[in-house]
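With one protein chain held back, the other chains of the complex are shown just where they sit.
== chain A ==
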Amino acid sequence: MRYLPHSDAERADMLAAIGAQSIEALFSVVPAAAMRSSGLDLPRHSPEFLVEAHMRGLASQNHAAGDGPFFVGAGAYRHHVPATVDHLIQRSEWLTAYTPYQPEISQGTLQMLFEFQTQVAKLTGMDVANASLYDGSTGTAEAVLMARRLTRRNKVLLSGGLHPHYRDVVCGYLKDDADLVCLDASPEGQGDILDRIDDQTAAIVVQTPDFYGHLRNIETAAAVAHAKGALLIVVVTEIVSLGLLEAPGAYGADIVVAEGQSIGNALNFGGPYLGLMATRQQFVRQMPGRVCGETVDADGNRGFVLTLSTREQHIRREKATSNICTNSGLCALAFSIHLGLLGEAGLVKLARLNHERACALADALGTVKNVELLNATFFNEMTIRLPVAAEPVVEQLAGRGILAGVPVSRLEPGRPELENLLVLAATEPNDRCKHC
């Protein structure tokens, strides 16, 4: 077996040093009833070329985004990732390092995380960011819990523009919780949350651009929430939008949660993705997840360490802010490299390009008979109402090699009023000549 270094002779030498008759003897403490003497009903080991053939066989039965016209978004976006990014993240020293608990020999990862946190803080317009969470959806649930700790209140309002999966995850995390209020879907981008805020409200959760593509008025939401002592959690599922749209921090957000997949990371059928979280300086000790900070070493040289670990499970156990341990380190690296390559100039240009593609798509859809565009505002994604149910139309187009978007009914089944709605995204690979 190519991954196992020992020869049988070496195994015998080692057993002699241990004073054991056989490796099985080392398992003598396992109750006999549970010890497998014969093999399991699984295939035997296989050479690399045969494993590769098997995996290629599976991959070939999927329709890749690059195989044809592609307009699928709704929380995961297809963007071009520079070749440099994937080359760098596959370097051994990045790919095969552990969590940087020994800072003296992990300065690469730690400095990168410090740079990453700075990038996320700047993008969102917030004071501080953590070193990543699993993804945007679980990050949203963590933000809700954080807001409850900060305000010592329980009621949480989820906007009808929040991604339905994100809503479902928050509901999953807070199961049986009467203080969680999920507002009805708002495909027209209608305001739905402000008059529900009261002085029991811990936080409101608003997504912008929202699930249907509308840009939401965060400034007003912040003012109304703050007047009642509630916190504003802003969710961003398309992080590229912040190259063109005002930073949530500038509008008064208290916690920003975002899905960072769009920068540096592939679609991957849903994971691994990258949860971003940023907040105000005064809330940092209630923020979940790892945080990297600057310090000096014994010689006075600048260096970086994981810090504020008294919030975390390995120190605080049942009193921790979250049970999170492993996060999305390598995805954060990919994000940081890609954003480092883009820089401000590149990100602004990329965001403009996305918006321009989406404007072209909106214009093209406007010429299709019986199709109604629901958005007055959007970034790179929009919702249309078809004269018929959207799902069969999408299936039909898929049969012709076109991945046309996400029928809202896929995420919100059994809701006749949403059945004809289709969410479409246009990103920079959508060349207007080819696909519109």
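Here, a residue touches a chain if its C-beta (ideal position, glycine included) is under 8 Å from a C-beta of that chain, and two chains touch if they have at least 3 such contacts; residues count from 1.
Following the convention adopted for this analysis, contacts and distances are computed from a predicted model.
Peer 1: Mind telling me which option in "DNA-binding response regulator", "glycine dehydrogenase (aminomethyl-transferring)", "Maltose/maltodextrin transport system permease protein MalG" or "Sulfite reductase (NADPH) hemoprotein beta-component" is what UniProt lists for the chain we can't see?
Peer 2: Its UniProt record gives the name "glycine dehydrogenase (aminomethyl-transferring)".
Peer 1: Which listed residue, A:Leu158, A:Leu180, A:Leu245 or A:Ala258, touches the chain dropped from view?
Peer 2: Considering the complete complex, A:Leu245 is the one touching the chain left out.
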